[in-house]
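Missing here: one protein chain of the complex. Every other protein chain is in place.
Let's turn to chain A:
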Amino acid sequence: MHVPDGFLDVPTSVATGVVAVAGVGLALRGARRELDDRTAPLAGLVALFVFAAQMLNFPIGAGTSGHLLGGALAAVLVGPWTATLAITVVLLVQGTLMADGGLTALGTNISLMALVGVWVGWGVFTLARRLLPKQLSSVPLAAAVGAFVSVPVTAGTFALLFAVGGAVDIPLGTLVGAMVGVHLLIGIGEAIITALAVSAIIATRPDLVYGAKPLVTARTLTIREEQTA
């Protein structure tokens, strides 16, 4: 699902490249706050997790299957700055070592998936977390909402970019409608998988989930006094 070479013209690709460089530059500073000197090994392993999780096939039925995109999931698990870096590196590796996504479209792919995908997912997640009851079980639900919104928004952003710098003159309404429509369906799948994965992690290691931090620290130790016979 990575944008290949030639889908967007040179000026648009350069513009998204500049956006990507600026965004990743900010993320490099931000991630140091989230991870300090653990940045390199941890972001590297998180990138690998996203990469490997994309290889898990989720059957839809009738022989078809889809896979996780993971932008919102990564943001909820490790925080938006580290997630931006992780997805950027995944895209770099896929573009240069797997010929997946055009080399000239790297800026576009990073802007779409590592910036729009991650930050929309994170923004909606924090909003939903604020609205939902303040308990740990709200986190997977909020993550699902974030994932559900981030997928069609990313697709819609691509459609807008295509309208500005695309090679072909397609009516904007048709294109945005088709892209967002298809990705609403994909977003439902993404939301379910994200919620299931987040709740599986929260069940065993809630301390590892960045998006659950405010709720985990708020829990106080309760000492149960039981009489032993």
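We take it that a contact is a pair of C-beta atoms (placed from the backbone, for glycine too) under 8 Å apart; a residue touches a chain by one contact, two chains touch by 3 or more; residues count from 1.
Definition applied: contacts and distances are computed from a predicted model.
Participant: Among "Beta-ketoacyl-[acyl-carrier-protein] synthase family protein", "Cobalt ECF transporter T component CbiQ", "Peptidase M48" or "Succinate dehydrogenase cytochrome b subunit", find the name that the UniProt record gives to the complex chain excluded from display.
Facilitator: "Cobalt ECF transporter T component CbiQ"
Participant: Given the contact definition stated above, which residue among A:Ala142, A:Leu161 or A:Ile201 touches the chain not shown here?
Facilitator: A:Ile201
Participant: Mind pulling the chain A residues that touch the left-out chain?
Facilitator: 1-2, 4-7, 9-10, 13, 24-25, 28, 31, 37-49, 51-61, 65-68, 77-78, 85-86, 88-90, 92-100, 102-104, 166-171, 174-175, 186, 192-193, 196-201, 204-205, 208
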